[in-house]
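All protein chains but one are shown at their positions in the complex.
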């Protein structure tokens, strides 16, 4: 099964991430969502950690607004911040409330080490580098969830986690992925030219993308150990 | 005439800014907007520079999202970024187009030194400090325009710049000012306590507020010399 | 045995860190250095990771120079950067070379997740906050090693790791600790007043200090699993 088309840079970065990409997008946690064998306890534990994750991930996307150099880059980053803060975070609040976890308990979730490691890595990459470094560290989460959602939308064999799957398989999120992939391509071309993958800079960006991918693997792993 | 009520911190910061606050909010440029004596050339020159200003000012508000420590702080900052990028910047595009300045010419406006000095000061204050330092540097623009708009809405003796005045005197912008004033109060109380003005930190914040106010004066001055 | 006197803020932050402080400063790794039971393999593994740690830790101290507000703060932070880059990092190069690990192999050490988590947490705390946030995250490493060094200097029952112990027990490093403790006190007093521990800000700083302490515990733990 081929990867979804989120642009040229994504295809290159994904290929360079090697085994780490498969370890992330086909993790046991993901397969458990697909066939419904993932325990409810693990899912809710994951969801609560993911809420904390989204707070810092939204901050990182806001940093992408700060680091933008064109009107288009600003608009794309602002749209993502809005999607995260107004939609995805609210989705988590809703699922958790339906599962008997009140909002104040959700907000007070203690941050796990694997969670902290990932978001601080992304934020620091963004602060210390330019927009490209930041986008390379942000991309695996958005585009990986897009790829997972698209696949699970086709392959799922259980309705247990159908709502979660529908969110990431849906047109809305898939559209966001296409937009992020396009932002990545245009930001790279604008700074490094059409042959951006020939620039030494691209190797550094591949490292950031792969590191973030590895941190996604640890995040799923943490999800399985409430 | 008393100042509008945008909260306790604003009243204190405004008082500490001394003469600079009056030099800003009652600048000859402002009075020219009020009685319609400001030349069209100056106004359009100002508007184009203000467009460039808003790009960097939006980036600085996005930095406030990054530097937020609570959900409420994040939401307030995100709302302001949206208001700036989606509304205020579009307003400028519209007025300029109506005045015969096409979008590409507006986007290519060379940044004047007084403009650069102001936005880089705000952004650097935000990067080097915490949310309070950033808000102290952001506040004079938002709340000063609110105060100017409210006064000119009552005192204007000409319809020449009625559209501009209506924008800042209007409920929408005045509501934004109230929200920013509240964000300022709650961010201060959260970090420094109810008696935030007794903390040595507050003196530093007053300096940042006054410096940004002085940079507003230079900005008006620049507006008068196309 | 009481803690060494590195100033008032350290005593308060240390007390607030609760059990985490003991878990860090009396970790099995530390006790193994004291009585010589730590395996050489673990020690060298730790040392290589610590070299990578010092790179990012030096960057974080350089950020403290950027975030300084007085001449004294700048000088204290510059002195620490120099001590780290010119002395401590060279110490590691020397020990590793003596142990048969050439410089290029040391430089190419793959960064472990526990290592990355810690340094990115510190750097992000510094970028997102002001000098106080950064110092609160930097303090556990410097002052904890000072406390460990001082105690092991008195209590050690083996000469196996005597060189390592002598470095941190020695006058040079203990003097650095005293200077960092003083920087912490004066930076707090300057911003929050003599009663800095009464400010809500101090609670946030205690959280950062405790989190960094927990990340030190994970770092020792990693050291024991080459």
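Just so it is clear, A, B and C label the chains in written order, and each chain counts residues from 1 on its own.
Going forward, contacts are C-beta pairs under 8 Å (C-beta built on N, C-alpha and C of every residue); 3 or more make two chains touch, one makes a residue touch a chain.
Keep in mind the model is a prediction, meaning the values are calculated, not measured.
Participant: Which is it among C:49, C:68, C:174 or C:218 that touches the chain not included here?
Facilitator: The single option touching the absent chain is C:68.
Participant: Where does chain B touch the missing chain, residue by residue?
Facilitator: Counting only chain B, the missing chain is touched by 59, 113-114, 116-117, 120-121, 123-124, 127-128, 211, 214-215, 218.
Participant: Can you list, in ascending order, the chain A residues touching the missing chain?
Facilitator: On the chain A side, contact with the omitted chain comes from 66-67, 69, 127-130, 133, 190-193, 198-201, 204.
Participant: Contacts of chain C with the missing chain: which residues?
Facilitator: Chain C touches the missing chain through residues 55, 58-60, 62-63, 65-66, 68, 71, 74-75, 77-78, 81-82, 85, 107, 123.
Criterion: only the chains that are shown with their structure count from here on.
Participant: Which chains sit in contact with both members of the pair chain B and chain C?
Facilitator: In this structure, the chains that contact chain C and also chain B are A.
Participant: Return the distance between the CA-based centres of chain B and chain C, expressed in whole Å.
Facilitator: Comparing mean C-alpha positions, chain C is 42 Å from chain B.
Participant: With centres defined as the mean C-alpha position, give me the chain A-chain B separation in Å.
Facilitator: Measuring from centre to centre gives 35 Å for this pair.
Participant: Distance between chain A and chain C based on Cα centroids, please, to the nearest Å.
Facilitator: Computed from C-alpha means, the inter-chain centre distance equals 32 Å.
Participant: Which chain C residues touch at least two other chains?
Facilitator: Within chain C, the residues that touch at least two other chains are 127-128.
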